[in-house]
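One structure is given below, represented as structure tokens, and several questions about it will come after.
Every protein chain but one is kept in place in this view of the complex.
Think of it as A and B in the order they're written, each chain with its own count starting at 1.
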Amino acid sequence: MSIDLKQFHQTFFDESFEGLDIMEANLLDLEAGSTDKDIINTIFRAAHSIKGGSGTFGFSEVAAFTHLLETLLDEMRDNKRKVDQESIDCLLQSVDCVRSMLNATRDGGDIHDQVVTENENRLIAILGKNNSNSTVDPEQETVELTQVNTSISTGWDIRFKPLASMLRTGNDPLPMFSVLSELGELSVTVDSSGLPNFDDLHPENCYLSWSLRLIGDVAKEQIYEVFEWVEDECDLDIVPIESGSEKDGTKVPDALVSSAGEDCTKDGAGAQSIKKTDVGQVKKTATSEVTSIRVGIDKVDDIINLVGELVITQSMLGQIGSEIDDDRECDNRRTERLREGLAQLERNTRELQESVMRVRMLPISFIFSRFPRMVHDLAKKMGKDIKLVITGEQTELDKTIMEKIGDPLVHLVRNSIDHGIEKPDERIAAGKPGTGTVYLDASHQGGNIVVEIRDDGKGLDCDRILSKAIERGLVNEDESISEEKIYDLIFQPGFSTAEALSDVSGRGVGMDVVRRNIRDLGGNVEIKSEQGKGTRMLIRLPLTLAILDGQLVSVGEETYIVPLTSIIESLQIKIAQVNTIAGQAQVYLLREDYIPIIHLSDIFSIPKEKLSIDGGLMVVVEGEGQKAGLIVDDLLAQQQVVIKSLETNYKPVNGLSGATILGDGTVALILDIAGLIRCAKLMDTSLLRSQRIADHAGEAQQGSGQEIIIANMNKEIPDEHDTIH
Amino acid sequence: MADILAVDDSASMRQMVAFTLKGAGYQVTEAKDGKEALGIAKSKKFSLVITDVNMPNMDGITLTKELRALPTYKFIPILTLTTESTAEKKQAGKAAGATGWIVKPFNPDQLLATVKKVLG
Partner (left out) sequence: MSTTQSIEAAPEIIGMDTSADSSQYLTFILSDEEYGVDILRVQEIKGWDTVTLIPNTPGYIKGVINLRGTIVPIIDLRLRFNLDSVNYSPLTVVIVLKIVSEDDERVMGIVVDGVSDVYNVSEDQMKPPPDFGNVVNVDYVKGLATVDEKMIIVLDIDHLLTSSVLESIDKASC
């Protein structure tokens, strides 16, 4: 039978990477001199599984490498070797090596590179130091095995006399004989002379012995292999057939063999009592303790999509249900029952949706778990003393968000270690403990997950950032900027304040990418810092990317959805509060703030229903820390909507984050508030520019700005736009 | 055909063993460690148990001992999967009452041949 082992590769890789994470986490917990059996055993087991799997699936280089690891760990486990820092470090590096080897195996690439070879040599060196306990190379052993008796005869006489206890290890002579019979022509003679009187017969004992004759071109070790497991539980003689003895051998019909075999084995007298206890056992059925299953994410996504459809269907039915009474008179009791059913459907659908969404949620520990190792390595490399405190690692978030937030988090933590925490002497001189601390925390706040990275390092140096920004031309020298704005500067492309080039944080690349990644997920990042005391970074992310609580608004004939999380309030416009800047851009005085007014009808080129906005409706929204007032024609319902991508069949559109399907089956577009505000700002600048041009020409012309605005709306909005002031 | 209980903490090995045996017509139940296997074995009688040795919760050696202590499993063949080919480790399984062992790495054909040796 040929089985394609490739089908198991993905599972093998998945579990091996998990195993490596387990090894890493436990190695970090393992201290030099420790004798903690549990920890060592856990690490050993993981290495052992990877070795076994990689051998089985044909990844011999990984198997050979992990064999070294396993040997080292085995010696630690058996107390044959002390746990020292050198071994721990080497094992940690080996974990990285195995990881890269597995990646290379999976994705193609250099499996056995320089680093692996170096590490392999180190492992061998460490293993060699404890010569007295060096283990036997398994390959050597198999060589020895095959060297045993390679004599071949035309046939063999086998005398097989099991010990009375052999059956109790589950070894049954019958299948063994049937394997032998496949090697050649087999004849079997049973010797029942050992059978005691029936009264003395113990049903669990084996009293028979056999003489077998195997004719054929069979090697002795092939026969030996059949009896390999019982060599200690029987008397076994295998001798080549003597010439002439063949005629003396009494042939015994096969039937005799089977009946003889069965009589004294499991179906013997003992069977009766076994069956009785069997019944008792069955009633106490121990439920199997499967606590988790591994399912492909695509299957989960299929379910989520279907549930999304169900939500749409449900809301469609709900709408029809609510219209029934209004249409015409109906059978009241039936309407009542229909309503009840619809209400229940709504509840169940919502619960189903929430449960399904939870399937995609994973604890953030999946990401946090990589930090202890990273901090350990980086601190060592940089000569810093750093403690990492992790809290809230059980906080759950969507798998997709998890995958995308990993790299930005790594970057921010690296920054804390590289730029934040000072060297021990520097810290002590500043009156702080020599050991710096990096805190990593996650929590749920409303519909968001908030990840906090905090350190007690030196904090951000406002003056340095500012001078750098001036040097780069990001701000004007005479400009006065708030502290908040200064921190914001480090998110600009190409901005870095690292004094020396370091391979820890890299240079220049990073913070802008970090922010873009977080924004792409619909989140934001915020920095707070106090010089000399430390820095605090807050990342706010949505819990899931699939559903959204939305406010439906209408503009002209169109319906749009404003995410509820970005709405601050909705109000009726008092014209007295509206001011105009440069003749075009309008701002609204809301309590003490001037907030820019965004006409959705202008931005989306929709014919206006009303010319004056006096008494109209404005939704005050906030995106990326910027407030704005959206002018809408009407506020409709609030409802949860399933986010559908516009990109699947079309392409991304500025100012829109996606679309959804309403209860009546029509499509409504979901507004991307941050994107809209950026669009509106672009309107302002183009407007200002046009104004300036017009001024220069000496013919300031109202209305021409509007044309430019609309023409510019489709522009790909550059990220660095925020700085163009 | 015969019911086999396959025990391994490694999902890939478990899948491979189960797939191979099912392909040969056996019924296979999977368990991820000794503890789970023991629970399953108590509720149903299998004609063969194939178990990994190194596992969390309950290792294969303990599982073998526990199974042998059950009247229903007194004579049932139990095979251990071991990467440790040294005589010492093989004998640990035997001493606990295992029928025999399969040395890892093995391929599907080797597995089937070994199973045949105990089930006929």
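Observations on the structure shown:
Please note the rule applied: contacts are C-beta pairs under 8 Å (C-beta built on N, C-alpha and C of every residue); 3 or more make two chains touch, one makes a residue touch a chain.
Treat the numbers as computed from the prediction; the structure is a model and nothing was measured.
Put simply, the hidden chain is in touch with A once you look at the whole complex.
Only one of A:S60, A:N476 or A:S645 touches the absent chain when the whole complex is considered: A:S645.
As for the chain not pictured, it touches subunit A at residues 305, 308-309, 312, 558, 603-606, 644-646, 648-651, 653-656, 659, 661, 665-669, 710, 713-716.
As a convention for this text, only the chains that are shown with their structure count from here on.
Remark: subunit A and subunit B have CA centroids separated by 31 Å (rounded to whole angstrom). For subunit A in complex with subunit B, the residues that touch the partner chain are 1-3, 5, 7-9, 11-12, 14-15, 42, 44-45, 48-49, 51-53, 55-57, 63, 70, 135-136, 138, 141-142, 167-172, 174-176, 178-179, 204, 226, 228-229, 232, 265-266, 270, 273-274, 277-278, 281-282, 284-290, 294. In the complex of the two chains, the subunit B residues touching subunit A come out as 9-13, 15-16, 19-20, 23-24, 31-32, 35-36, 38-40, 42-45, 52, 54-56, 68, 70-72, 74-78, 81, 83, 85-86, 94, 97-101, 104-109, 112, 116-120.
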